[in-house]
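The complex appears here minus one protein chain, its other protein chains still in place.
Chain naming follows the written order as A, B and C, and within any one chain the residues start at number 1.
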Amino acid sequence: MHESCGLFGIYAPKKEVAQITYFGLHSLQHRGQESSGMAVSDGKKIKIHKQMGLVTQVFNSQIIKSLKGYISIGHNRYGTCGSSSLINSQPIMLTTNLGTLVLAHNGNLINVKNLKKSLYLKKESFTTTSDSEIIAKLIAKADGRSWEKKIINGLTELKGAYSLLILSKNQLFAVRDPWGIRPLALGKYNGGYVFASESSSFGNIGAIFKKELKPGEIMVVDKKGSRTILKNQASKTAFCIFEYIYFSRPDTILNNQLVYQTRLNAGRLLARQSPVKADYAIAIPDSGTSAAIGFSQESGIPFIEGLLKSRYIGRTFIQPEKKIRKLGVRLKFSPVGGLLRNKDIVVIDDSIVRGTTMKGLVGILRKAGAKKIHLRIASPPLVSPCYLGVDIERYSELIAYKHTLKQITEAIKADSLSYLSLKNLKKAIGRVNCGFCLGCFTGKYPLEINK
Amino acid sequence: MHESCGLFGIYAPKKEVAQITYFGLHSLQHRGQESSGMAVSDGKKIKIHKQMGLVTQVFNSQIIKSLKGYISIGHNRYGTCGSSSLINSQPIMLTTNLGTLVLAHNGNLINVKNLKKSLYLKKESFTTTSDSEIIAKLIAKADGRSWEKKIINGLTELKGAYSLLILSKNQLFAVRDPWGIRPLALGKYNGGYVFASESSSFGNIGAIFKKELKPGEIMVVDKKGSRTILKNQASKTAFCIFEYIYFSRPDTILNNQLVYQTRLNAGRLLARQSPVKADYAIAIPDSGTSAAIGFSQESGIPFIEGLLKSRYIGRTFIQPEKKIRKLGVRLKFSPVGGLLRNKDIVVIDDSIVRGTTMKGLVGILRKAGAKKIHLRIASPPLVSPCYLGVDIERYSELIAYKHTLKQITEAIKADSLSYLSLKNLKKAIGRVNCGFCLGCFTGKYPLEINK
Amino acid sequence: MHESCGLFGIYAPKKEVAQITYFGLHSLQHRGQESSGMAVSDGKKIKIHKQMGLVTQVFNSQIIKSLKGYISIGHNRYGTCGSSSLINSQPIMLTTNLGTLVLAHNGNLINVKNLKKSLYLKKESFTTTSDSEIIAKLIAKADGRSWEKKIINGLTELKGAYSLLILSKNQLFAVRDPWGIRPLALGKYNGGYVFASESSSFGNIGAIFKKELKPGEIMVVDKKGSRTILKNQASKTAFCIFEYIYFSRPDTILNNQLVYQTRLNAGRLLARQSPVKADYAIAIPDSGTSAAIGFSQESGIPFIEGLLKSRYIGRTFIQPEKKIRKLGVRLKFSPVGGLLRNKDIVVIDDSIVRGTTMKGLVGILRKAGAKKIHLRIASPPLVSPCYLGVDIERYSELIAYKHTLKQITEAIKADSLSYLSLKNLKKAIGRVNCGFCLGCFTGKYPLEINK
Partner (left out) sequence: MHESCGLFGIYAPKKEVAQITYFGLHSLQHRGQESSGMAVSDGKKIKIHKQMGLVTQVFNSQIIKSLKGYISIGHNRYGTCGSSSLINSQPIMLTTNLGTLVLAHNGNLINVKNLKKSLYLKKESFTTTSDSEIIAKLIAKADGRSWEKKIINGLTELKGAYSLLILSKNQLFAVRDPWGIRPLALGKYNGGYVFASESSSFGNIGAIFKKELKPGEIMVVDKKGSRTILKNQASKTAFCIFEYIYFSRPDTILNNQLVYQTRLNAGRLLARQSPVKADYAIAIPDSGTSAAIGFSQESGIPFIEGLLKSRYIGRTFIQPEKKIRKLGVRLKFSPVGGLLRNKDIVVIDDSIVRGTTMKGLVGILRKAGAKKIHLRIASPPLVSPCYLGVDIERYSELIAYKHTLKQITEAIKADSLSYLSLKNLKKAIGRVNCGFCLGCFTGKYPLEINK
């Protein structure tokens, strides 16, 4: 499971911001590993650099040095829509009558076809296949003589998930869609302002968390300071609940709740909801660890690291011959055999998508000598695809779509399996003043989807 | 001196054309070494790959294999306008109401500012800074329900040099501007058709030269065969005379004349026009060799290879410390000292731009023992920049702009210097049914330039 | 702190072993990240490939395919001695009268000077600066007409740490030094045999752990099967105790003890030995996690992941400007601020070397709001360098060398600091039938060191 993107932007008068942006993007690497890019303005000229690869591969000190200026936006991409290539990498730059505009987007639009159709009618054409170009074009074509007005007017037709950072030669804009589907936070940095998909970035660069943007809020930072230029919250907001479960770093604050705490809570509630007798509680690292610790605390079953995850698994892995292909999951995960032999264990993970990795892991644990293997999943079954920025595109990819709990348990060869209920998941998150998008768990989306 | 681009395109039913395109681009490498790209259509889908570097660096067999289809266009870029980066590399792809269009351009427009202004008025915006995107946008916005009509209508406002290859999912278009400034030729290949900036490409891939497109001619190739869809020759045509002098490969045919022959002729006429006594005639390799041989044949002065050019000089050269920097030209060129000692020599080159290399070479020859060094240049003095596709952008780059023949001779430290007259240059080319652009020699351009 | 090397070897009749070796080396990546290499024999010819970089960077499927054969040895290198360059990368190949020999070495010799001197007297010379070439040369020069005898005779002069894998065209040898300083294990694989520095490798490739080689044991595998050809245990054995504390993967078995269990035990004993009141027990990930869990279990202080470690920190990090350099540790580690605010915490790590990282981490935790910060280290203070294969070369690198506990506590700015006693460390490991090298904790080495 992959999310689309990570955004980072900064406005810091008289500072060189490219390096800070580099560090910011690095701290958001988990939100996108396919390409990275940044655009920097010195008030007169905007320079951009983007390429396929990790942040540390895309930039070097020479490139950073050449990106002079005090305003910047950056982007890590996984790529929900648009084919995965350099042409679609972000941010996207647009030269217009009003000057140059650079835009970075996290999310996914659901009315792309209609938007394209109406732009086609206006004889518009596109050099990429990404949503982001459509958004940039809508802004460029919108009414208004300033970027401020064009941005306010240009986004009215958009439906779907979009957190945006937008750079003009002397302004930095931040946008959250009216439903508040994807997160976006504001911080203070050294006399300037910083925006990031996750507040967790702020700690890494020495910035201070100020607030999360409200659903439908548009902010601008320029020489006059920072201010909100639009409040346009939808009647029903729909924050992506999966940000709590998997995407965001545990040290992120979402709707005033610390993600780590919600995961601990989920583990605790899971232990209460679906108790089981076992010698050890172990996690599928790293995504299941926080819930496993919570589970252990609540149940009293000792938490141990029964599965280790390699720190050296990259993308350059050679294609093994068929017989050895099964080793894939074996190379990524190593069971601590000596601990597991003849033990009953409860295994906690954050979620199950296809079930293939989990099946492999159950096999590994079984081979390492585990007697009973009970699975506890710290979120409800995934039964429906995401159309709003997460890379689960088809029903067929979801084991829980057409299978009962019993069937899944058998397919995975576990001794028992239990999912956290939606009610408990909400309880784990606690009181927040927003609605949730629960589409992947319920098939009901906050916006009408034309599949 | 560098020209902007090389174009190659092919339509060959039931063939895989990516590899042929690769070979075609390779044969045009001398027209652009900064980036290379190609787009291939299988009738349904268009795939594109482009990158910075030489043809052999940009493509490998895996990439070639992935570019499936029977229609393609390719492009080597040097880059006259638009900064030199991947974003501006060609061909450029545009998704429109009518489907996808891919365009490759050789030349330079002179009314870009006006074109942009009128497009801005229509709220158009741009993702690159190249002329090619403007042309593609004009086509996409033009009247007409077919690419055929849109191309005819979309190009009417263009002023300047443009040879174009345009690919839709099932058609291949070839365009020459009404003045016929840049070349473009048609060949037959194995039941299909091939276009290239130079007819010399055809030999390398086993195609047969059919004709050069006429100024203002637009051709299309599709399932109905090949045909001319527009004849729009300007009253005064203006073929770039420098294609004969330097850019085109000697085995190219331009306006029915073999380039090599025109260079031999130029050398012969130069010998007649500016005779000199010498022991040997030597060339500045490789550009001056053909004229030097002609000079030798006419004058009877024996031609020898008195200067050798390294085959291993690339772009990765390390920056030498100051004192050694002079070695630059020394590493590229080696005098055959044993031959030159105490000899009077006549040195032939095709042209002089800044004069710095020539001055270095005179020094090298002098140090190698040459007594008298007479320079003979097989074209007139360059006194004015090019605005139509050649990379000479400023007067200050031209030694002949503000210096007399005597001053240049002294600056270069030659014993004598003589340029071929414009009259003789034309005579060397012979009878052609086109006018010439002589802007760089006369300062008079076929189109009004807004500098 | 870095150890020198990881070894992997396999003999599997009628199998292609290069790919298994690749996976084996991958599973030992944590023991050396500077260079990697392998040599493979098909019974007639030996092929070798080695290069700077991680396993996944050094090899690709084409290279793996070209390394044909059924016997192989591989090596990951960190490089304790010999400068860090390709010339010193391993394994090392030697062509001799008896055929070709390839050798891979984990450890460090302490009598290199003398060995070199005596080889120099025999007019021997060297093409590398590594210990491994010396060992290979001693074997090649030793008495005996078979590799078996030469290996037995050639190693008698060696003093220090050496686990070796040696490949001839049809035999595979495995050697542990008489003191048993570095580990080496034997497994069965699919009708053949496999050796590895850590038994943890076996699980990853589907092999079964058989035994650890005894100190001073030399084994050979060839067409006659596997057998021990020398038993030469020293009177006092001296297994590197740091393998338990830090180097080996937790799922490794050393002297019949599971490493993970010893770390859990160490944490438990630490809690009993140096109790403290705190709200949370947190680990410095990943090295301190197991001990922290043990500490939590014993003390009842809840374990939480209060510090997160980035999975994307590599070596290509750009050099930040001075002011931002402090960010280094900040980018690697992120505190989960929301949890720590106003809490008293106990922080567990496996060891302290220089103290600089720890000081940085204390600062980070303090900034994140932690009130009291108590450090508990699951091993004794490091007071003396290692001469037997671990990369701690100077006293000046060790904060505990000339500082008291109080001074260290102040330097690191912790509220309290406590190290596990040596007695408790031994207790954590439990009953093993070997002595330990405790040089780094006591300054007393199992062999006399000529510093």
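The rule is short, and it goes like this: a residue touches a chain if its C-beta (ideal position, glycine included) is under 8 Å from a C-beta of that chain, and two chains touch if they have at least 3 such contacts.
What you are looking at is a predicted structure, and each value in this text was computed from that prediction instead of being measured.
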For this session: Identify the visible chains that the left-out chain touches across the whole complex.
Result: B, C
Seminar exercise, completed: By the document's definition of touch, the residue of B:52, B:229 or B:336 touching the omitted chain is B:336
Problem set entry | Of C:108, C:128, C:237 or C:334, the residue in touch with the unshown chain | C:128
Exercise. Which of these, B:129, B:153, B:170 or B:204, touches the one chain of the complex that we don't see?
Worked result: B:204
For this session: Just the residue numbers, please: which parts of chain B touch the chain that's not shown?
Result: 19-20, 22-23, 26-27, 29-30, 54-57, 59-61, 64, 200, 203-206, 249-251, 253, 258, 260-261, 264, 286, 289-290, 293, 297, 302-305, 308, 310-312, 314, 316-321, 324, 327, 330-331, 334-339, 368
Exercise. Which chain C residues touch the hidden chain?
Worked result: 48, 86-87, 92-97, 101, 120-129, 133, 136-137, 140-141
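Simple rule for what comes next: only the chains that are shown with their structure count from here on.
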Exercise. At what distance in angstrom does the C-alpha mean of chain C lie from that of chain A?
Worked result: 36
Problem set entry | Between chain B and chain C, centroid-to-centroid distance (C-alpha), Å | 60
Seminar exercise, completed: The positions of chain C in contact with two or more other chains are none
